[in-house]
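The complex is shown incomplete by one protein chain, all other protein chains being positioned as in the whole.
The chains carry the letters A, B and C, assigned in the order they are written, with residues numbered from 1 in each.
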Amino acid sequence: MELSRRTFLKGTLVGGVGFSALGFDLTPVYAQTQGLKISRATETRSTCPYCSVSCGVIIYTLGDKAKNAIPQVVHVEGDPDHPINRGTLCPKGSSLEQDILNDRRLLKPQVRRPGATDWEDISWDQANAEIAQRVKKTRDDTFLEKDSQGRTVNRCEGIAWTGGCTDTNEFNYLVVKSMRSLGVCYLENQARV
Amino acid sequence: MTNGWIDIKNTDMMLIMGGNPAENHPCGFKWAIEAKIQRNAKTIVVDPRLTRTAATADLYLQIRAGADIAFLGGVINYALDNNRIARDYLVNYTNAGFIIKEGFKLPDDGLYSGFDPETKMYDKSSWNYEEGGDLSGKAVLPTPSGQNARATHVQGSDTGQGHQGASPAGAKAGASPVPLLPSKVAFDLSLQHPRCVFQLLKKQYERYTPEMVERITGIPQDQFLKAADLYTSIRKDGDMKKVSTIIYAVGWTQHSFGTQIIRTAAMLQMLMGNVGRAGGGVNALRGHSNIQGATDMAGVFDTLPGYLKMPNPNDVDLATYLKRITPISSKPDPWNSFNYWSNTPKFTVSLLKALYGPAATKDNDWAFHYLPKIDRNYSWVNIWNDMYEGKIKGLFAFGMNGVMIGPDSTKNIEALKKADWLVVCEIYPDETSEFWRAPGISADDQKKINTTVYRLPGAGFAEKDGSFTNSARWLQWKQIALPPPGEARLDQDILAMIYLKVRELYQKEGGKFADPVLNATFAYTNPYAPSLAEVAKEVSGKALADITDPKTNQTIKSGQQVPGFAWLKDDGTTACGNWIYSGSWTEAGAMIQRRGTEDPSGLGIYPNWAWSWPANRRVLYNRASCDLNGKPWDSSRRQVWWDEGKQLWVGNDIPDFKPDSAPKDHMGPFIMNPEGIGRLFVPLGGMADGPFPEHYEPIESPIANPLHPNQSNNPVVKKYKTEFDKYGTADQGFNVICTTYRLTEHYHYWTKNNPMNVQLVPEPFVEVPAELADRMGVHGGERVKVTSARSHYIAKAMVTRRIRPMKIDGKEMFQIGLPIHWGFRGIAEDEGKTAKTLANQLTPTVIDPNAFTPEFKGFLVKIEKA
Amino acid sequence: MSDRKTLQIQRMSAHPGPIPGTGVQRDVQVCKLVDTTTCIGCKACEVACVEWNDMPFGATTFDNTYQTMPETRWNFWNLIKFNEHPREDGTVQWLMRKDQCMHCADPGCLAACPADGAIVQYTNGIVDFNQENCIGCEYCVSGCPFNIPKLNPGTKKVYKCTLCSDRVGEGLEPACIKACPTGCLKFGTKDDMKFIAEERAKQLRDNFGMEKAGVYDPESIGGTHVIYVLHDATDPERYGGLPKNPTIPWSYTVWKWLFKPVLGAFALFGGLGVLLHYVTVGPRRPQPEPPNKEGTNGNGD
Partner (left out) sequence: MATAIERFDERARRRFESLGRTVVYVGELRRHPVYTRFLHWMVALFFFLALFSGFGIYLPWLFRWFTPIFGGGPLARALHPWFGIFCVFFFGLQMLNWLKPMMWTPADTNWMRNLRGIVSGKEKLEPPDTGFFNAGQKLQFWEIVIGCVVFLITGIILWAGARTFGSTLVAISYVLHDVSAIVMLGGIFVHIYLSTIGEPGTFQAMTRGAVSEPWAWTFHPAWYREVTGRDPRESYEKAREETERAVTQNPSESKLRSK
């Protein structure tokens, strides 16, 4: 792995085994001639998903965006143009490659049925149909149009939403729009804790 | 942050407390180092542990977790005693000279005036300004009562920055008329009046003597005085040139008096004239990439986007609601107040138009009734409490690992057992989705758990576009680098899929109050895969009809993006998803995608890089960086200034101020407060637990509060009442103070899935002072068991001299610390290398009464060899 | 084809002939500056190194310290050493020092290495291992005063920090330098780094009360291409065993370049000697030999 990147000029390397016995000035090593592992990879500018410093990162992916090349991350490095981090990254940001390309990633929708002791796979369509039905039923069952004093409150108190720290602003806006429209009051986020 | 990451480089002095930026924000901390190198700036770190931040400090003090107000109050006392204050700033930019109503009482016994022990709430009517005029030099004269004052409305919590801040939900139903701020405030610019804020402040904090600070915090007096002297040294004899900053994080917020710690810091900064200035401010370092954005976008129960308040049941219609939440200025008569929140109706109607589009009409009150009306606390800890009590049937957890986060993770697991359904969207297997097979739940037990759990594979950050808002309020767009793996989908596609399916069901079957479900706008090009760029444009706002600015005659055509929130209307001709983000995506393009790297002033403003709210202002309240005449306090750090020729405020930053308000108008720089000035004293409903911060002990404390032993804790804090909500005392043997934290090598509960980070710190550990370890007979690397009133935690001991024994109120005590990063799913966990206990199984269910943040720091445990 | 190469070699281990890169092209001396007074021990450099070099992850165990592992590994070239140094007043100074190859001007590894071209020093000062020529003898390990080179038991070759010679050769800074959040790592020419380091040490002495602050650039090995600013330059040992006067055992140089060839020749002379003996004196045969054709002093048959 190390050598594959630091390949030395092969032509003069070790000038042939036999001759070396005779010995001198075999010039076995020259300078490096191979380029960087990322020199032709695709660069994408992104923002580190960890803390709130918002370091600019460059994600290097395999291939040059040609149709037949399936992009996969090969390296992540700080964005030197970004005024805050100026190319630097912390130990978490520096290991983002392993966050993107990680064999622990979830790849399929799963469901754990009541009383089950393990996951089972479920199709997206089936999962969606079941979730939507549960949402509607819970909302209809728990919806409070007027409170005890007769005031309109239009609350759905049976459903809670907890949002994550890395949800984008746009996603959060969609959450507010959809959840508040359902009447959800228990709407919280990592921002609270 | 009032300022920004890069701006820290402009400081002369840093107080880092309640935060560990070197470990948790390393790349932001570079600007603190930059200040050290370029300006010889000094750093004071006050922390329960000698952290990696403290390792670079010029002065490090070990404080008891939860004693921060005592320390800061002591510094305030020191600054006042030694004239290390910014007098002009204080008089003109804060409410130091405002007179407080008669009947207001300081908490000598631990209680402010108006406490009701029944409800554990305050009647805050005495926490108000006196109505009147200029009382300067007339200290002895009786003042007229404010009863018949022209009423103005209550202004809520801190409005500027919005970090975790929120006022308690809605007023109590049917209560007597809410007390209001007087529009003309009595004032004494000589600051001599015994009831002026300054004199009350002095009285409040003269109790925080170095002796008292030592008793409460455990910091020896000489060290405390060294720190107080060093920190306030920049304001020696009132010289205004230098500036200091205070940097904090969740070490302050996660207390049952967290908001008040931050207020103490803000008050100290006001006293010293550090707010609004380059290199100054009160800087919250938020712990995650977009919780600033989530707060701005109202991902929390008590607000709507842009810090608009949630309606309550008394808001029978939009007008009532707007009347309640729109403040009217309240100030000394000769002064001016911009009172920017007076524009609240425009922001509100534009939001409703964005949410409900054509369904929001003038006739239906812009669909105001679609919004739920709340009258109680629906915050994080209540979600789990109410789920445990059976009120919540279904939970969505989108990238939120509630079991790990706690507090009292065991209770959260029990709560989930009672839910009907749980939908988790995650990228790794997490503890929340697998709560039903948490350690200790046998296969037989699992069969009794009836919760249906859907676990949906979401997309990682590199697979999604969209914007994050950083701690410095910069909105930055990120690009998609690659598609999600396997069958994983983009989070917004998953949300849209579910929502549109629910809508379909309501269309087909009807149901309870279907209107908002059916009418919320989802008019994206592909509603099932909403383009986040389209959403971002909706958030920034557009004109729904041709609108013209009467001053400039500039017209925005119907359908065009609005240039900023100044264009928003309350007549339905504009739609804007979040007024503070208005202007982030204009007709000129996406401001949040800008990559201009020029910084002409050298102050680190970078005006053309991305975009910051509000209106691309980089330092909030920057009017305060100038003296009364509009000249910068320090000519070498010029942010904004008054241009006499142009009769405008101009500068390197965008003035956070009314641009044409001349200095002689004496408009206050804190334009989001109805007073226009900074609040040393928070009147009326701003704070739940007192207009000045007072030191209270954490709910679990080893001592009685030395200030008032009979009112040890924050009086308005309520405990939860299920059988899981147990609170320990020193008498029960919980005599070690414990605090939780993150390590620089790990990020919450993600990087336990990352082999690189796992290699850096492979196992959970507990930091134990060497003296305590000696007493326990424990060596480094041996397992210890930490037990709180709720549960226990097992990990290896890191025996260190970086935490030392302390003398608290004369008693020797120990503090220990535990990193939070390990659960029961992760690389080390799955390899069986950990005990699979969760740090937050130890933490108590108790919350700050203002921000509702749990008290993760400073609880009691016992520790023994495992 | 031009001789122009991104990195030219000025020294080569155990190479008997002229070195191909000497004097053929101008070059600056590069240098890494580590300011231990602004290091926060965040380990970004450790990660950046492992990530850039795509090194496989290894197992670690908790060892009562924040330090990732006791010493560098063949696949972990860059390690922050954490040390709790007790002060006289009972408080603790927490020291963090990035430990990695120092890229000595006079490299002990190169002096000790017997393999031709396995260790090279480029004209810009970087000391690099060429694993193709490495024979895994680990003499470099003992020749290094800083305990840096480590054997990969799988390939039986030795590895260490390359100062990202691939990046530097392309005009980039090393990966660790780029990552360092606080800027305690800097990269540039040796002259510039030396200047910045001395200025910083002076600032620490003048403004931060660190009277003993200074720069670590040990003369005993001709200086290094990694230099440190230390809070207390009089006691580098406290930073996890940074030697005050690192030395290369003289035996390597003398032995390798003087006695080795001489004694080798001596052994060969042994062979030559017996050959000459056979030719001049001839073999000793069991007696009696058959008599010669022409008396006792003739030419055999």
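Definition applied: a contact is a pair of C-beta atoms (placed from the backbone, for glycine too) under 8 Å apart; a residue touches a chain by one contact, two chains touch by 3 or more.
Treat the numbers as computed from the prediction; the structure is a model and nothing was measured.
Visitor: Based on the whole complex, identify which of C:138, C:170 or C:232 touches the chain you can't see.
Guide: Going through C:138, C:170 or C:232 one by one, C:138 is the residue touching the chain not shown.
Visitor: Touching the hidden chain in the full complex, which residues of subunit C are there? Just list them.
Guide: 14-16, 112, 114-116, 118, 133-139, 141-145, 147, 155-157, 249, 251-252, 255, 259-261, 263-264, 266-267, 269-271, 273-274, 277-278, 281-291
The rule we apply is simple: only the chains that are shown with their structure count from here on.
Visitor: Measuring centre to centre with CA averages, how many angstrom lie between subunit B and subunit C?
Guide: 51
Visitor: Quick one: which residues in subunit C touch 2 or more of the other chains?
Guide: 42-44, 46-47, 51, 181, 183
Visitor: Could you list which residues of subunit B touch at least two other chains?
Guide: Correct list: 26-27, 30, 744-745, 755-757, 760.
Visitor: Give every residue of subunit C touching subunit A within the complex, in rising order.
Guide: Touch list, subunit C to subunit A: 5-9, 12, 15-18, 20-21, 42-44, 46-48, 51-56, 116-117, 120, 122, 128, 130-133, 159, 162, 165-167, 169-170, 172, 175, 178-181, 183.
Visitor: Over in the complex, which subunit A residues touch subunit C? Could you list them?
Guide: For this pair, the touching residues of subunit A are 1-3, 5-6, 8, 13-14, 23-37, 39, 75-78, 80, 85, 87-91, 93-95, 97.
Visitor: Tell me, which parts of subunit B touch subunit C in their complex?
Guide: 22-23, 26-27, 29-30, 33-34, 36-37, 40, 50, 52-56, 58, 60, 744-745, 755-763, 765, 779-781, 796-802, 804
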